[in-house]
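Report on the following structure.
Of the protein chains in this complex, one is absent; all others appear in place.
We just call them A and B in the order they show up, numbering each chain from 1.
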Amino acid sequence: MNKTVYVEMKNICKTFGVIRANRNINFSVYEGEIHGLLGENGAGKSTLVNMLSGIYKPDSGSIFIHGEHVNIHSPKHAIELGIGMIHQHFKLVDVLTAAENILLGNSQSVFISSKNKIKSIKNVMAKYGMEIDLDKKIRDMSVSEKQTVEILKVLYRGSKILILDEPTAVLTPQETDKLFEILKSLAKSGCAIIIITHKLNEILSVTDRVTVLRQGESVSTLETCKTNIRELTELMVGKPVSLSIERVHTNKGNLLLSVKGLTALGEHNVPVLDNVTFDLYEGEILGVAGVAGSGQKELCESIAGLYPVEKGDIFFKGENIVGYSPREIIKRGVSMSFIPEDRLGMGLVPSMDMVDNMLLKDYVNQPGITVNRKPAKEKAERVQKRLDIQTPGIYTPIRKLSGGNIQKVLLGREIDANPHLLITAYPVRGLDIGASYTIYDLLKEQKQKGVGILYIGEDLDVLLELCDRIMVLCDGKVTGITDSENITKEDLGLMMAGETLSSIKGGM
Amino acid sequence: MQIVKREGTSKKQLILIRLVAIIAAIVVSSIFIVFLGYNPVKVYINMISGALGSKIRFRSTLLEMVPLVITSLGILVAFKMKFWNIGGEGQILMGAFAATYVALFVEWLPKTLVIPVMFIVGFLAGGLWGLIPAFFKAKFGANETIMTLMLNYIATQWITYLQYGPWRDPSLKGFAKIANFPDHALLPKVFGIHIGFIISLVLVVLISWFLKKTKRGFEIAVVGESVSTAKYAGMDISRIIIFTMLLSGGLCGITGVIQAAGVNKTLTMNVSSGYGFTAVITTYLSGLSAPRVLIVSFLFAILLQGGSYIQSALQIPQAAADVLQGMILFCALGSEFFARYKVRFSSKNSKSSEVK
Partner (left out) sequence: MIPFLKNAIISGTPLTFAILGAMYNEKAGNLNLGIEGMMLLGAVAGFQVAVLTLNPVLALLAAMIFGALGALIYAFLTVTLRTNQSVTGLALTIFGTGLSRFWGKRLMGMTLPESFSRNFRPLSFPLLSRIPVLGPVLSVFIEQDLFVYFSYLVVILSGIYLYHTRFGLNLRAVGENTAAADASGINVTLYKYVHILIGGALCGLGGAYLSLVYVPSWQDNITSGRGWIAIALVIFTSWNPYRAFWGAFLFGGLDIVGFRIQTLNLPVKINQHFLRMLPYLATILVIIIGSIRKSTSHLPPKDLGNPYFREER
């Protein structure tokens, strides 16, 4: 049976300044197909699909939709062509309701309070088995609900070509399964679906075909049933790669950090951390798993003295540091680095060079009122060499460096301070495999030196391989602390969704 | 047509862009002048000769430059921290007010100390006036743009009250004015220009050094870029905001002292005469660099001095100079665009040619 080609992209090129994001990419999707777009961070996947959604325009090459050559010049045009994009970072307006967001940009009647419209949204929901409270404001919704609204939005517009950009990054394993069910049913009803991901097991479980991108080029297009993890990884990275992190065994040292009953409040006085209790020892890596927004950020910031603590104690080497200023906590040997979604938000000053960024925590310890940049210069050179940071020079503003190098600067500075406790959140966010493994090696090195590490991460596989123990947070509560050898990813997923460890183990 | 961000501009490109801005401003202003019924070339020549044409005129231009430089330095310090201090006018007035108090009503000071004390209280008064919005911004995150502005109006009313009320000079019948300063409270002159000029140059050097080389200067730069990073590094944001505004308002206060004791020789509502607002423009145009403030202020002084010259020589009203100021600023702002972005034109075949 000859299936119609819904989308065809031929010889697509796109350059941003000096970065060639897409080079001669060839890519096509059939009706009723779920097509995976696989590649490391920075391989050019998002750029490619953004040309389908009207955000970017290709520098050269052609796009065919339903066989017709098109020049997609705006998101509105893409929507008219039936292309619906579900973004990794949701494009939803927080203060509006789900219904309002779905109707946004709609060009039908002038007045919006129309019962017919609500009815037709409900029809779409029923058709695909989705349920959402239409009157709920986006800011009050969970991540999974928000994603459903995004999907509803494109379906309501009658999109037949769906693009999902890293949809599972913010979901628990169970929510991921639910999403895949919806996608399969959409494909069956005739939609063409493109799913971008860097997670291999997802590619294998839900896609019909997969196109691998590497450094801006389309390397290969395969039928999913005929390939495997090893082959895909080699295509992604370009060389055979050992996928294990190989946890090192060290003897646990003294008790370094003891958190007891930590409670912190957020908006509307709702607890973002609720009675959190755990211990961390010298020479161990304690991983923290959880759906985004479970309190990871607040946990890091509370320990670093940047977030107000409502109740509870934080004992660092026996001293209760709750209420201490950030500067005092830094002085005691606690180092915290949190890589936020936009990656440059906290920890570094983008317009300053490496030298000035090295100064950030050290300057205050220098005598007098002037700033001496010499020790900072030496530090910058040291860090650059140690972590092999690619930069035109230590006096170049760091915002000109690539994402991976920027994160290396941050981590390098923190490690150079020889901390006793290293708290690092999402240190490999947005990095390619090579850079990620450099970071894992650095962390292992620190662990062997006796540093206690609190590692907050998104990738459960990495957590299981890198960390000695794993703590799971859900809605600010600790749902379980376990050895990483005796737990499965599915159990972690259950804990991330709210089940406690005891109930999982008990109900066996 | 596409708009693409530039990676960075070379020095040559920057100078070119600024030149284009100046030319654009001249062209636009010329149209305005023609519309008024005058010959633009004649007007410009008159302006330049009015500002630089003779020793006396040159001196006047330098005098015009002094309050601009010092106020701009004050605004610069605040802007570097992204604290939008539009209250320069009020801070200048309060500095002048404090200096006037010392000059006219403090009898017991030895005459040689009067001027130094005037500067000290002027700095403190301006600093305190700037402190008020700083405190509320530090504590509650209150919008400083409007607060500083409202304080301008309150300061003006306060000075007016003094001028028509308790400080009114009884010996001048029918004319509400505060008494002139006694001789020992007037700024001495060097080469025909009051020492305010030398003070302004010294301050340029001092502030330049302060921002680049001191810890506080470093902190201000970090806070201006990213408050969250500053907090993360352990910096005390409130303290930094308050210190910076004390300095910012204090510098404007010094302007008030100099204008009152060197130019007006008394206290009136006009001591600030718009310098607080003009300084916002000069500071912005100088790209927040202290040495460049000197250059831009000099150019602006030529504009202002030349403007008032052509007012009497060619009967062009003062308001025209304000219009010119606005147009120049629009052109300068617009030219920033070309420094930051490139415009690219692409045809159907996606072959692009770039307009750099």
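Assume a contact is a pair of C-beta atoms (placed from the backbone, for glycine too) under 8 Å apart; a residue touches a chain by one contact, two chains touch by 3 or more.
Since the model is a prediction, treat every value here as computed from it, not as a measurement.
Of the listed residues A:3, A:76, A:230 or A:505, the one in contact with the hidden chain in the full complex is A:76.
Residue in contact with the omitted chain (choice from A:12, A:37 or A:103): A:103. Only one of B:182, B:291 or B:326 touches the chain withheld from this view, namely B:326.
Summarising the interface, chain A meets the missing chain with residues 16-17, 53, 55-56, 74-76, 78-79, 85, 87, 90-96, 100-101, 103-113, 139, 153, 267.
Residues 2-5, 84, 86, 136, 140-143, 145-147, 149-151, 153-154, 157-158, 160-161, 164-165, 277, 280-281, 284, 317, 319-327, 329-330, 333-334, 336-337, 340-341 of chain B touch the missing chain (whole complex, contact as defined above).
Convention: only the chains that are shown with their structure count from here on.
Residue ranges of chain A in contact with chain B, taken from their complex: 16-18, 57-61, 71, 304, 306, 325-327, 330, 336, 345-352, 356, 359-361, 363-364, 366, 369-371, 400. On chain B, the positions that touch chain A within their shared complex are 2, 4-5, 7-8, 213-218, 221-222, 225-226, 228-229, 231-234, 236, 346, 348-352.
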